[in-house]
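Got a structure for you, written out below as structure tokens; questions coming shortly.
All protein chains but one are shown in place.
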Amino acid sequence: SEPFMLITGPCQLESLDHARMMAERIAAACAPTGTRFVFKASYDKANRSSLSGTRGLGMEKGLEILGKIKAEFGCPVLTDVHETGHCAPAAEVCDILQIPAFLSRQTDLLLAAGETGAVINIKKGQFLAPWDMPNVAAKVASTGNEKILLCERGTSFGYNTLVTDFRGLPQMEATGYPVVFDATHSVQQPGGLGGSSGGQREFAPVLARAACSVGVSALFIETHQDPDNAPSDGPNMIPIERMEALIGDLRRFDDLRKGR
Amino acid sequence: SEPFMLITGPCQLESLDHARMMAERIAAACAPTGTRFVFKASYDKANRSSLSGTRGLGMEKGLEILGKIKAEFGCPVLTDVHETGHCAPAAEVCDILQIPAFLSRQTDLLLAAGETGAVINIKKGQFLAPWDMPNVAAKVASTGNEKILLCERGTSFGYNTLVTDFRGLPQMEATGYPVVFDATHSVQQPGGLGGSSGGQREFAPVLARAACSVGVSALFIETHQDPDNAPSDGPNMIPIERMEALIGDLRRFDDLRKGR
Amino acid sequence: SEPFMLITGPCQLESLDHARMMAERIAAACAPTGTRFVFKASYDKANRSSLSGTRGLGMEKGLEILGKIKAEFGCPVLTDVHETGHCAPAAEVCDILQIPAFLSRQTDLLLAAGETGAVINIKKGQFLAPWDMPNVAAKVASTGNEKILLCERGTSFGYNTLVTDFRGLPQMEATGYPVVFDATHSVQQPGGLGGSSGGQREFAPVLARAACSVGVSALFIETHQDPDNAPSDGPNMIPIERMEALIGDLRRFDDLRKGR
Partner (left out) sequence: SEPFMLITGPCQLESLDHARMMAERIAAACAPTGTRFVFKASYDKANRSSLSGTRGLGMEKGLEILGKIKAEFGCPVLTDVHETGHCAPAAEVCDILQIPAFLSRQTDLLLAAGETGAVINIKKGQFLAPWDMPNVAAKVASTGNEKILLCERGTSFGYNTLVTDFRGLPQMEATGYPVVFDATHSVQQPGGLGGSSGGQREFAPVLARAACSVGVSALFIETHQDPDNAPSDGPNMIPIERMEALIGDLRRFDDLRKGR
């Protein structure tokens, strides 16, 4: 019954200066409501729609930046991992390792992530049912690491479209693991722009509000100072200047849901 | 920004005594929050999964009962219509005529309903997109009747399953017509029990809460004193003894959403 | 193990002269392979996407034309019915009455159609599973009329899109009723053009070939001399000048499947 934790940040790391600027603005957006945030950014976009999409700064440089953000802002940091060999170094810096949705059935990655002892945020594959997730979580838990988060981010619905099935939130919560709702990827339109994914940014706050009312432990909302020119996921990120108001709105629904 | 109107009642009319008992208990469940309700019941279940499903009392007897409920309880009444010829007689008694989802593309039925001048609640077909509904509404509006409600009740998602796409609520609201969320049919599992439809009653309050937070003008929630033995839609109806608490819970989210 | 029967014709009746011209060209296209055809045309398009879509000639005029086609060409004729009251008059002229997919759960229509004693072609609703169809067929069979055809025409797959699940053909055949594959509606994109449905005419022959190889008793293929200017379903109809070659191609797969 704690207020939601907010996992937020730009989709991908651009530079230390950019990460610092984003973290500052995020901290400012969270302050009025006292919202705890985890700074999220990717050092490698390993599964872009097409080869022309920007990949990112790479692991070494990326982890260095995340480490500095963590030290300077005192916030936990999260990044996603795509190869077993990345889990250990990423966990030296990051508090939370994230398993990408496409990789949510890769046993070795789940085991390697689990073995680091970090918190593991598992995104539910777009091709999985909510009731498939206990088997997925059990792979991580088999390492003795029970610090697992299960994250809803949309389910395949025809071509180039995702739909959020809100029945999945209580179904996943029944595992006993905290549930995260990823509001910005849930409005992605995978491959919808031909060489990249489209998105419906305008519906992210709508779905986030629904999630708060259904009940979640954490929200995942990507943000950027200039989404339309961001190197990835621009069509679904929330402009940073709207985050404070959005967080405030969502907190009211979260507070009501949790009886505060 | 009015509190939601509640369309509620048993799925099908069973007898005058039963309707009266249900209306009394509904009125009692609504009283503490001052929730306005519309009494809903069907006189004919015209599209049961199989022939062995109970059809109902028929139009003449059914409208007589609805007329009495309306007179005794002073509440508006709603019924669904399946044939053009039923619209005029149903509208003599009912304040709202409902177009079933399967029939939401039947031009003649939409026109005949519209011509009665009654309020028309159009259920979105399970096979339609939210953006298909303006064309549907325009058929009713062409009769000069703009008293139109657009009702979300789930979209086909694989076989025997529906999913609620909450992006559809603001998309339908953009038409300017009030939007209704049907919480009990949205958790139906069409044909899921072989000779009849299954349902996931436990998720109706979850989806209703999400809908209130997203924003709706009305909720549609079927209820019964003994759902497991009801002649139709038992697996998804809410037991009447839980309605007062459910309404209270939903009103808090609705109030928050509407700034009351 | 008879060669497939071909249900074909323009989507809607335009005039006696047009129907005659189409029937002549269809007969010519079928002659080289000795393919038996049923002339299909609708006198009323009762569920257009929007009100601006052409409705058709109406029942009386339409049935008169279908009667003349039947007499002049010696072929069976098929039309679709949308109201219980239309079944008896339609059956006086038509050999086959067709239940539209959207109406495939309407009990009264299925009963009224069955009671005429005509062959009943039931289109599987876009919202139904193959295994839901035995309950649908049983409604017709309850009238003592077992002359039932079950017709696959695509299943809802996300928004504005249909997909053909070819597992459904043998699943429906297991009922013992002959199975029809509707190649031109299966490539419809419902509502895909805003005010009307789109279609992917180029895939109709592909899916029809697949259906012949899986095994069907009949094919349903709409055709027109000028699909792009047809009053309805133009985007998915096959130009009449391509029908002879298409039938020839499909007959080869049908012959192989049936061991001829």
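Read from first to last, the chains carry the letters A, B and C; within each, the first residue is number 1.
Keep this in mind: a contact is a pair of C-beta atoms (placed from the backbone, for glycine too) under 8 Å apart; a residue touches a chain by one contact, two chains touch by 3 or more.
Since we're looking at a predicted model, the values are computed, not measured.
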{"item": "Shown chains that the omitted chain touches within the full complex", "value": "A, B, C"}
{"item": "Options B:Phe102, B:Tyr159, B:Phe203 or B:Phe253, residue touching the unrepresented chain", "value": "B:Tyr159"}
{"item": "Residue of A:Arg20, A:Arg105 or A:Arg252 touching the missing chain in the full complex", "value": "A:Arg105"}
{"item": "For chain A, the residues touching the chain missing from this view", "value": "46-51, 55, 82-84, 102-103, 105-108, 125-129, 131-132, 135, 138-139, 142, 155-156, 159-160, 190-191, 194-195"}
{"item": "Interface residues of chain C (partner: the chain not displayed)", "value": "155, 157, 163-167, 169-170, 187, 200, 203, 206-207, 209-214, 252-253, 256-257"}
{"item": "Contact footprint on chain B, counting only the chain that is left out", "value": "157-159, 161"}
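Methods note: only the chains that are shown with their structure count from here on.
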{"item": "Chain closest to the middle [Cα centroid of all protein chains]", "value": "B"}
{"item": "Averaged-CA centre spacing for the pair chain B and chain A, given as whole angstrom", "value": "37"}
{"item": "Separation of chain B from chain C, taking each centre as the mean of its C-alpha atoms, in whole Å", "value": "33"}
{"item": "Multi-partner residues of chain B (at least 2 other chains)", "value": "155"}
